[in-house]
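Structure, as structure tokens:
With one protein chain removed, the remaining protein chains of the complex are shown where they sit.
Naming follows writing order (A, B and C), and every chain is counted from residue 1.
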Amino acid sequence: MVIVMGPGATREHIDNLVDLVAAAGGEAYVTRGVSRTIIGLVGDVRQFETLDLRAMPGVSDVLRISVPYKLVSSENQPTRSEVSVAGVPIGGDHMTVVAGPCAVETPEQTLAAAQMAKAAGAALLRGGAYKPRTSPYAFQGLGETGLKILSDVRTETGLPIVTEVVDAADVDLVAGYADMLQIGTRNMQNFALLQAAGEAGRPVLLKRGMNATIEEWLMAAEYIAQRGNLDIVLCERGIRTFEKATRNTLDISAVPVAQSLSHLPVIVDPSHSGGKRELVLPLSRAAIAAGADGVIVDVHPTPETALCDGPQALVGGDIAELARVAETLPPLLGRTLTAAPQPAGV
Amino acid sequence: MVIVMGPGATREHIDNLVDLVAAAGGEAYVTRGVSRTIIGLVGDVRQFETLDLRAMPGVSDVLRISVPYKLVSSENQPTRSEVSVAGVPIGGDHMTVVAGPCAVETPEQTLAAAQMAKAAGAALLRGGAYKPRTSPYAFQGLGETGLKILSDVRTETGLPIVTEVVDAADVDLVAGYADMLQIGTRNMQNFALLQAAGEAGRPVLLKRGMNATIEEWLMAAEYIAQRGNLDIVLCERGIRTFEKATRNTLDISAVPVAQSLSHLPVIVDPSHSGGKRELVLPLSRAAIAAGADGVIVDVHPTPETALCDGPQALVGGDIAELARVAETLPPLLGRTLTAAPQPAGV
Amino acid sequence: MVIVMGPGATREHIDNLVDLVAAAGGEAYVTRGVSRTIIGLVGDVRQFETLDLRAMPGVSDVLRISVPYKLVSSENQPTRSEVSVAGVPIGGDHMTVVAGPCAVETPEQTLAAAQMAKAAGAALLRGGAYKPRTSPYAFQGLGETGLKILSDVRTETGLPIVTEVVDAADVDLVAGYADMLQIGTRNMQNFALLQAAGEAGRPVLLKRGMNATIEEWLMAAEYIAQRGNLDIVLCERGIRTFEKATRNTLDISAVPVAQSLSHLPVIVDPSHSGGKRELVLPLSRAAIAAGADGVIVDVHPTPETALCDGPQALVGGDIAELARVAETLPPLLGRTLTAAPQPAGV
Partner (left out) sequence: MVIVMGPGATREHIDNLVDLVAAAGGEAYVTRGVSRTIIGLVGDVRQFETLDLRAMPGVSDVLRISVPYKLVSSENQPTRSEVSVAGVPIGGDHMTVVAGPCAVETPEQTLAAAQMAKAAGAALLRGGAYKPRTSPYAFQGLGETGLKILSDVRTETGLPIVTEVVDAADVDLVAGYADMLQIGTRNMQNFALLQAAGEAGRPVLLKRGMNATIEEWLMAAEYIAQRGNLDIVLCERGIRTFEKATRNTLDISAVPVAQSLSHLPVIVDPSHSGGKRELVLPLSRAAIAAGADGVIVDVHPTPETALCDGPQALVGGDIAELARVAETLPPLLGRTLTAAPQPAGV
């Protein structure tokens, strides 16, 4: 950390700070410049977190130099993590496709979507039973009934399940069915939920908040990691900007940046960021080419009757093209597409 | 609603839509233009919410014309609401100051801050016992111990309490102590929490999400209202933009805009938006002058040792000036400052 | 400046930097921390601007501590500037209203608007003869014909003229008619125009770019100041954010922030930021209460036929209210409304 003193800082202000830092177990080095004095702090940054240095008399600014997260940091673990979801790997040399319907509606729709997912190259099935919706008048999901449908479709197809949980009180119930818990963009800073997910014994897919910086996203992952769970996959899904031609702006740079700051795998959701079917394939290609560890894509057998986000679901014609892309693009980056597991008894 | 057809839409596409709308109980009026056809929909907009019109063949865009919320809308209730917090009014011809420490730390600090709040013109005491923090290594609040401190300070000063709740599971506990529940910016779309707050029998202070549009904010209020609680006060606290000179950008226009779209009172938090002590007074004046129904301000007896947000807490010298502003500015807009209640037995 | 070295920086990397800084005439102080080394630089920040420190081996980050502008900085001139526009003051203890039509259309419309401006409390007349428009199919202004109309209206009413210039090649022509040159939001970084305006011998009203940080805005002012012209008034007019309920988001905090960083006066344009008539009065009140040195407001005798921005122009009923606000609010902040000059011969 570096403390920047204001033009009017006195010798007493500076001495006070040096003492305060020393009392907290750190060391302070003072550099007097032409117009400003700066104080460099040496020690563990977390020991200075409880000091409100910015509020001390004479202080103009406090600059943080180390990252504020630890367990998920690439400084803490230089090798990249590989997360296993019921045996299906995400990370490492793998490129993994997750696909399925935005919301679970019926057994037939879910099974048909799961078969589309497989045809598209997916090794994991996504599907929402609990849906956080902006409007209280919109479809809110089937709840446990939806989880049972997903479980039946898993038996039928062999695809492990990724599904969202929206409240800390539901984590145990959802973890009883799911192979991976998804935390959605609106809940990225629901800290009670993050902590409960950290204790649930399931890998977690953590979507980036649409308003969250990459640093805040990694801090949210740190909440999960702190509870003993490092099986976390980050998912970039678009951020909110002034541009309205797309639902959100896919921050493609977040893939290499997060992979450099953290050892966790990073996948991309091209369906929710663009919000339009015709953008899903170009953005999927871009994500894989940027080096993402996977993509998570909406598919639906009959999007025009979908209860949620139909306009962005891939349909028949696009499925084969996604499979072709998922097969041919990763080898250019030294990766291979993760194969779908078979159903038991096959 | 208006459906805009794409350039390639066929007669059959249009007929399908007209039939679909009719089946949903609405009426569709078709206007054929030079390059586009548009279809105007007549009926209750919520009956069309379940149709995924955007996914229908031939459709280029769907434009919503009515607002998607109802209970909190000024179309539903043209007169402005006045919310009572244990007898202290917010809204109507009142201008109400809420003040207190960002976080409850000790009985002494909380009492001292409450006395500062009173001196600043406040009629309600704010203070956090549960703190949602970006970093898991930062102070997370005292929990129920903090609520008890607040309750003791209420007895001593007579000021009703506004305090934050961060998880649906805690709502009943917090409501047992608080006169008003606060829902913070990171939880504005924590729908389980909104619904629990809607059933807790206490007025709710709903902060705007730092990434939320005004419409989404009103939709969040609608979640609370739907559970039977219309005692909601909206609080603008700054939005996230590219500008980094301030912590967030106070959206001062949100005050008149939200007051025009909704009948709910709207107050402003100048402390968290600016993030700097020297901005609190100018932004408080701006908020009152823009027509806000109140302001909510951080005060702290010794900000340099505060465990949370010390740099933005008002200190001694500014307190009298805030009181002067709160007294003299509202009359120019036909309002009067809400007086603080007395402690029982005084 | 502070150089932050990466975890892998070697002793040689550090020595190289120390030598480079010394060669540029500065001094470097090295602080070795647990995981990082930082180097504090002492000297004039501009002497380090030509070094690309960030590109040097071993460097992780470079933090600037001083502000990058000088002439317009409050560090350079601690007293606040007062700018005179043909005798009408902006800044100091004055609160100055500028008003007029967005675009000059006809002599009659301009004169009528000028009379409305006076009735609203304005001491300066604004009006555009050159209009930068997003669409090449929209009205682009009358050019020199418009300047002549403004000049005639000045003679008739006594109000000095503020008018926009959009190309460096037009500066001399416009300065021949105008009392103050306006540089619009889209041209805030048109550096050729800034430099030409700096040499034109007229005070300049510099609107903030809708995408510009406050620092970039002050850097743009520095371009003008460098050419010998310090008669600059800054104008906050809203920034671009995700919120679409208003045309732009008025950054009200920019008023106290820019006034603290710079000695230049700061005024506010509530018409263009909100884009709606009903927001002009609340935002004008907020601006004056926040401490702005003035407001600049659109008025139009018949907004429904205006060729530009009619929906935001104040009309009859609002004029008296603006005059009342401009008269009664400034005294609460120790300011007085600037009186309009009289026409010659009156």
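We take it that a contact is a pair of C-beta atoms (placed from the backbone, for glycine too) under 8 Å apart; a residue touches a chain by one contact, two chains touch by 3 or more.
Everything numeric here is computed off the predicted structure, so don't read it as measured data.
Chemist: Please pick, from C:179, C:222, C:251 or C:318, the residue that touches the omitted chain in the full complex.
Modeler: C:222
Chemist: Among C:138, C:320 or C:339, which one is in touch with the chain left out?
Modeler: In the full complex, the listed residue that touches the missing chain is C:138.
Chemist: Going by the contact rule already stated, which one of A:283, A:299 or A:340 would touch the omitted chain in the full complex?
Modeler: From the options A:283, A:299 or A:340, the contact with the absent chain belongs to A:283.
Chemist: With respect to the chain omitted from the figure, which of A:117, A:214 or A:313 is a touching residue?
Modeler: If we include the chain that is not displayed, A:214 is the one touching it.
Chemist: Taking the full complex into account, what residues of chain B touch the chain not shown?
Modeler: Within chain B, the residues that touch the unshown chain are 2, 4, 7, 29, 31-36, 38, 40-44, 61, 63, 65-66, 75, 240-242, 244.
Chemist: Extract the touching residues of chain A with respect to the undisplayed chain.
Modeler: Residue positions of chain A that touch the missing chain: 211, 213-215, 239, 241-246, 249-257, 260, 273-274, 278-279, 282-283, 285-291, 325, 328-329, 332-333.
Chemist: Determine and list the chain C residues touching the chain excluded from the picture.
Modeler: Against the left-out chain, chain C lists 46, 49-50, 52, 54-57, 68-69, 132-139, 166-169, 186-187, 189-192, 209-211, 216, 219, 222-223, 226, 240, 303-307, 310-311, 313.
We adopt the following convention: only the chains that are shown with their structure count from here on.
Chemist: State, to the nearest whole Å, the distance from the C-alpha centre of chain B to the C-alpha centre of chain C.
Modeler: Chain centres of chain B and chain C, defined by C-alpha means, are spaced 31 Å apart.
Chemist: I'd like to verify one number: the distance from the centre of chain A to the centre of chain B, where each centre is the average of its C-alpha atoms, in whole angstrom.
Modeler: The computed centroid separation for chain A versus chain B comes out at 27 Å.
Chemist: What is the distance, in whole Å, between the centres of chain A and chain C, each centre taken as the mean of its C-alpha atoms?
Modeler: Comparing mean C-alpha positions, chain C is 40 Å from chain A.
Chemist: Do you know which chain A residues sit against two or more other chains?
Modeler: In chain A, the residues touching two or more other chains are 240.
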